[in-house]
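The complex is shown incomplete by one protein chain, all other protein chains being positioned as in the whole.
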Amino acid sequence: MSILIDKNTRVMVQGLGRDGSFHAEQMKEYGTNIVAGVHPGKGGSSIHGFPVFNTAEDAARETDPECSVIFVPAPFAADAILAGANAGVKLVVAVTEGIPVLDMSKIVIELNELGTCLAGPNCPGLISPDKSKVGIMPGGIFKRGSVGVISRSGTLTYEVVNQLSLAGYGQSTAIGMGGDPVVGMKYNDYLELFEEDRETELVVIVGEIGGTDEQDAASFVKDRISKPVVGYVVGRSAPPGKRMGHAGAIISGADSTVEAKVAFLREKDIPVADTVEQIIDLVGDRLGGRN
Amino acid sequence: MSILIDKNTRVMVQGLGRDGSFHAEQMKEYGTNIVAGVHPGKGGSSIHGFPVFNTAEDAARETDPECSVIFVPAPFAADAILAGANAGVKLVVAVTEGIPVLDMSKIVIELNELGTCLAGPNCPGLISPDKSKVGIMPGGIFKRGSVGVISRSGTLTYEVVNQLSLAGYGQSTAIGMGGDPVVGMKYNDYLELFEEDRETELVVIVGEIGGTDEQDAASFVKDRISKPVVGYVVGRSAPPGKRMGHAGAIISGADSTVEAKVAFLREKDIPVADTVEQIIDLVGDRLGGRN
Amino acid sequence: MKLEEFQAKKLFREYGIPVPDGIMVTTAEEARSAAEKIECPVVVKAQVQAGGRGKAGGVKLVKTPAEAYMAADSILGMDIKSFRVERLLVDPAVSIAGEYYVGITIDRRKKLPVMMASASGGVDIEKVAAETPEKIFFQEINPERGLRSFEAKQLAFQLFTDKRKALATASVMMKLWDCFHGIDASLVEINPLAKLEDGSIIALDAKIVLDDNAMFKHPVMEEMRLPTPSEQKELDARSHGLSYVQLDGDIGCMVNGAGLAMATMDVIKHLGGTPANFLDIGGSSSPEKVIHAMELLVSDSNVKAVFINVFGGITRCDDVASGLVAALREIQTDIPLVVRMTGTNEEEGIRILSDFGITALKDMTEGAREAIRLAGEGGCS
Partner (left out) sequence: MKLEEFQAKKLFREYGIPVPDGIMVTTAEEARSAAEKIECPVVVKAQVQAGGRGKAGGVKLVKTPAEAYMAADSILGMDIKSFRVERLLVDPAVSIAGEYYVGITIDRRKKLPVMMASASGGVDIEKVAAETPEKIFFQEINPERGLRSFEAKQLAFQLFTDKRKALATASVMMKLWDCFHGIDASLVEINPLAKLEDGSIIALDAKIVLDDNAMFKHPVMEEMRLPTPSEQKELDARSHGLSYVQLDGDIGCMVNGAGLAMATMDVIKHLGGTPANFLDIGGSSSPEKVIHAMELLVSDSNVKAVFINVFGGITRCDDVASGLVAALREIQTDIPLVVRMTGTNEEEGIRILSDFGITALKDMTEGAREAIRLAGEGGCS
């Protein structure tokens, strides 16, 4: 088991420019079941062994995808997300960085209406190791197992996952939920799925300064999640009010600091690591040594 | 019984200018249970014995109305409809004439989301004789009984109702659904309610040139309505392409002519009157003489 | 409110829709200099609010400014479907490689705007819709969200497989929606949307109907109104709160309410008469309104009898009666009058009329029959 994607999940790739084409190939190599690509003007052709269509609607009608991953450049990405969702996929993974926040706010409303889940935008995607990878994560560092990972970051997720894998703690599914102020699914949405997933025994949530998502997650864990959860929050060194690359990482109030988040998580009985190494220790304490 | 409104229905009146105030008084005299008025700047006062609020939200919070009737002038009426619906009423009756059609299209979407029914706009409202009147119909000509009336027109409704009453055929509820290209509820919505209403034994639908609502109603009657239905369609003398006062009454295609409508209704076994007098005959044939 | 082609193209241009750089003229001399300015060949097009201008000889392709003068001279003053040609559009002629259709209107049943597109443009699109409906593609538009790029592309790729043309057309579609929404139109239409031999996409004709209900949002558009004489009469009527349409019959009608007015006309026709007009004096009628209405009716020389049919609801019978008495005191007319009056304050109204020497009837059919009889007599006198 895993959440959201497995080896049968039929995936459509929207945007087959340089990046999209490269990652489509990477995903295919990893074993992702890519059924279609979408790129205006490339309709009728074939890339990496899957058919390409001019529009998401055409692709959906012909190949019935369940999931779509967006590599379309920022100015056109909001439209592409809506195209995918309106074409009927149940999960859209938006890798694209730089989508205006008001556009995202509108997208969230429409996707809720359509009953389509959204991961991202500005996210590395998700991976269920040895089954399917939808996004840009480097497949090699992941290992199949029972740890769920939810992160607001990209490379930090890889760092955490790499150390988990090296220590013998494989992952059921790992998710980069995206660092923008408005994203689709958040910790709580994924936690709910992990709670129901039989393969997942523990969840690691990787947070950062800005917003109060980590606190929302902590309260949710306390009330609704029976599985052990381990936290890690970065950005102690970030000066107040400065952008740290992620638009979401603005310290907008006292609640948004790392200190406030860590205190709140601990208050809700969630152990929090200070370093990546400590995550492994905390996971080990709860799952037992595996290397 | 009756549909949509009865003597307990709690009614809010939005727009207490000259017309709104006059008709609020008329409704009150008729017996309508008016619980609140809304007029910006008149909040805190009292008119015709009911309290007036600055906003629909305030009125709804204090008096819990189920229905709202709109007398607000056209430029502000679309907003007033949304205010009423968002305040939580389940039926909005929009008397106002002259609301832009694109605004109405947006309103219909939002009211569907909210689960609020809309009668009108540009309609005389509805009346359940001896119980409640919501709109501007002249109460005196109505008589309680078992005939449901649905009309796209105003004064023509009165003409029909008057003759029905004089002939002894009272009405369960009479509705002017409004003559604009986009209105809220249409024949079919009301027919469905009349079908379920125990007091209603027969329904008269009064149509006119333009659109294909009458044909939709005929098909609906054939498929879903067990009670007898009598039709009447006006506008034979209207030249093609000319506006006949109602924006909806544009002959936009062959289906929109009176001849096409009458033929279609008869095809679906609905008897159609050529004159108002014939309506009475057709009703009499089906219900038996009552004078 | 229907716009003429040159007005619609001006609006299209403002919304970024490619249109030919034409010039509107009102004289043959202006047409000649427009042709000189634009460089020939040019197309001289009659500006009337009616279709079928080409078949009626109202559109001419000319090769020289002198020919433009002659073409303009022959088209100006022409009568096309009862519209007199007073304005011409001189457009540069282009080399057409393909003709398409794009339009937006409100679907009354779906209660939504809908965009229609077809590769079979340049012809009567209603005929295409009726005979080969599979050639027309539809896209419903959620007016809160507007036409989205992906929706426009989906439509455009059904017309063109070529990426460049499809994307250019999708872009025109987006702008057409912006225009429709921005000006609160009831209809916008490009027929034909042409693909030129150089590969570009351009709107060769333009049709816009504005939503009269939305004019309060766009007061400046009111200035675009170019009424014909009969429309002017209707507009003057509207400025007095009256809804008036002139017809060909001999019985002038004055009714409160559009539905009842149509029923009145129908009953006149049903009984063998012919209505001279549609005239709705609306709700809450003041005496002044009735005076204006009466003036309108008697100004039509075809009218041989007047039938006034009032069902008092909001309109009070006494108001109508007073107005009528005032009107008849002011307007000297021999045209016989039939009044039918019932509803709110009917006794009061009937008394006022009776004091003035008019007997009001209570039954609509009876009134119509009497009006037909009087019109017949009038016709003989």
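In order of appearance the chains are A, B and C, and numbering begins at 1 in each one.
One rule holds for everything that comes next: a contact is a pair of C-beta atoms (placed from the backbone, for glycine too) under 8 Å apart; a residue touches a chain by one contact, two chains touch by 3 or more.
What you see is a predicted model; the values in this text were computed from it and never measured.
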{"item": "Partners of the unshown chain among those that are drawn", "value": "A, B, C"}
{"item": "Listed residues B:Asn54, B:Ser219 or B:Gln278, member touching the removed chain", "value": "B:Asn54"}
{"item": "Full-complex contact with the absent chain, from B:Ile47, B:Val69, B:Ala83 or B:Ile150", "value": "B:Ala83"}
{"item": "Interface with the unshown chain - residue positions in chain B", "value": "40-41, 43-44, 54-58, 76, 79-80, 82-83, 86, 106, 110"}
{"item": "Missing-partner contacts on chain C, residue numbers", "value": "144-145"}
{"item": "Touching residues on chain A - with respect to the absent chain", "value": "19, 74-75, 98-106, 108-110, 124, 136-138, 140-141, 151-159, 162, 179-182, 206, 208-209, 211-213, 216, 234-239, 242-249, 253, 258, 274-277"}
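Basically, only the chains that are shown with their structure count from here on.
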{"item": "Arrangement of touching chains [line / ring / star / complete / other]", "value": "line"}
{"item": "Centroid distance [mean C-alpha coordinates] between chain C and chain A, Å", "value": "56"}
{"item": "Gap in Å, rounded to a whole number, between the CA centres of chain B and chain A", "value": "51"}
{"item": "For chain B, residues that touch 2 or more chains besides their own", "value": "none"}
{"item": "Contacts with two or more other chains, residues of chain C listed in rising order", "value": "none"}
